[in-house]
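Every protein chain of the complex appears in place save one, which is left out.
And now, subunit A:
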Amino acid sequence: MKFSAALLPLLAAPLAAASEHTSNWAVLVSTSRFWFNYRHLANVLSLYRTVKRLGIPDSQIILMLPDDMACNPRNAFPGTVYNNADRALDLYGDNIEVDYRGYEVTVENFIRLMTDRVGEDMPRSKRLMTDERSNILVYMTGHGGNEFLKFQDAEEISAFDLADAFGQMWEKKRYHEMLFMIDTCQANTMYSKFYSPNILATGSSEIDQSSYSHHADNDVGVAVIDRYTYYNLEFLETQVQDPTSKLTMGDLFDSYDEEKIHSRPGIRYDLFGGDQRARERRVMDFFGNVQNVEVGNEQGNETQWVQPGGPSAAKASRRHSENSQPEAGHVVEKAKPAQSLRREGAMKVDEEQNWTKQVYGAAALVGCAGIWLAGSWMESM
């Protein structure tokens, strides 16, 4: 190759190639424990299966499951987790790699994972080894409220903590682009504090809105999936058939139907450089692992560049093609509202931000202090 010919001084143009990513990572987090939160684990496992099907290898998926529904004694179908009452697809399957389990799922561990401030003995499979060429999908589900998400009934992560963690990641060039997805009550408040560029955020419900479950399986005995996740998955499973899909994030966002989701999903474009740019991103840029693969003959021998991604993708894809049809049929059936409207466990925590409430609160506090003072005064008389 003759470089000198190509080295003609040209106008300094911004490098178009700089907008490429070379690897995809997924951080899938459920934050709630206990049997009646079955659906949160099912949400996460459904998404896990989808990204695996679309080609993200297990080593690049961080799965956080705070409880083990498959082995719960109350599970009538031991060893399985289903996300649908037809029980066509066992999400737990035979090939699940859970990275953080049980009490390991804490706010601290989550922040450590994102910022990679982990001990030296942390195995590589539990670390987010991303660089400035990695796209990250962060999906969280659990019980939340205004600007917080509860972890395991014990602690909570606030929107500020999340924003700071992502801010540090951006400073250290730990991601190229990020899709933040959250399915919880008042979910849209969780991404309201973000300030780092190149984050596309979407949530299931606005402030003061609950996020609802889709339907329950009477034999399992609890709700099996949340609405927002359900309709995201419906799009991903029926529209995005294989890694060559050209569908965009815009198509995904357009598929959100407030009537079906029963809450108003939010999308935040401003950090991503406007809705135009964000909507043009392919769904596969976040949910799959498609890279610009080079196929060529190097040095005259039979070297070829092929894409990693692996058999798990192919395997999952096969499984998918077996299941997608019945599933699609099921979706139509389930869209009938009467049965699916089960408002179970939708925790609503109001933490008003407006001034009147704050004034009330302050007045109450001052009143208490006043009564106390008065009491002490009387006593000392």
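As a working rule, a residue touches a chain if its C-beta (ideal position, glycine included) is under 8 Å from a C-beta of that chain, and two chains touch if they have at least 3 such contacts; residues count from 1.
Quick note on the criterion: contacts and distances are computed from a predicted model.
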From "Mediator of RNA polymerase II transcription subunit 20", "Mitotic spindle assembly checkpoint protein MAD2A", "Nuclear cap-binding protein subunit 2" or "GPI transamidase component PIG-S", the hidden chain's UniProt protein name: "GPI transamidase component PIG-S"
Hidden-chain contact residue, picked from the options A:23, A:37, A:209 or A:245: A:23
Candidates A:74, A:101 or A:173 - the one touching the absent chain: A:173
Absent-chain contact - pick from A:161, A:217, A:234 or A:285: A:161
Interface with the undisplayed chain - residues on subunit A: 1-4, 6-13, 15-18, 20, 22-23, 57-59, 95, 107-108, 111-112, 115-119, 123-125, 129, 131, 133, 155, 157-158, 160-161, 164, 167-168, 171-173, 291-295, 297-299, 301-315, 317-318, 361, 365, 369, 372-373, 376-377, 380
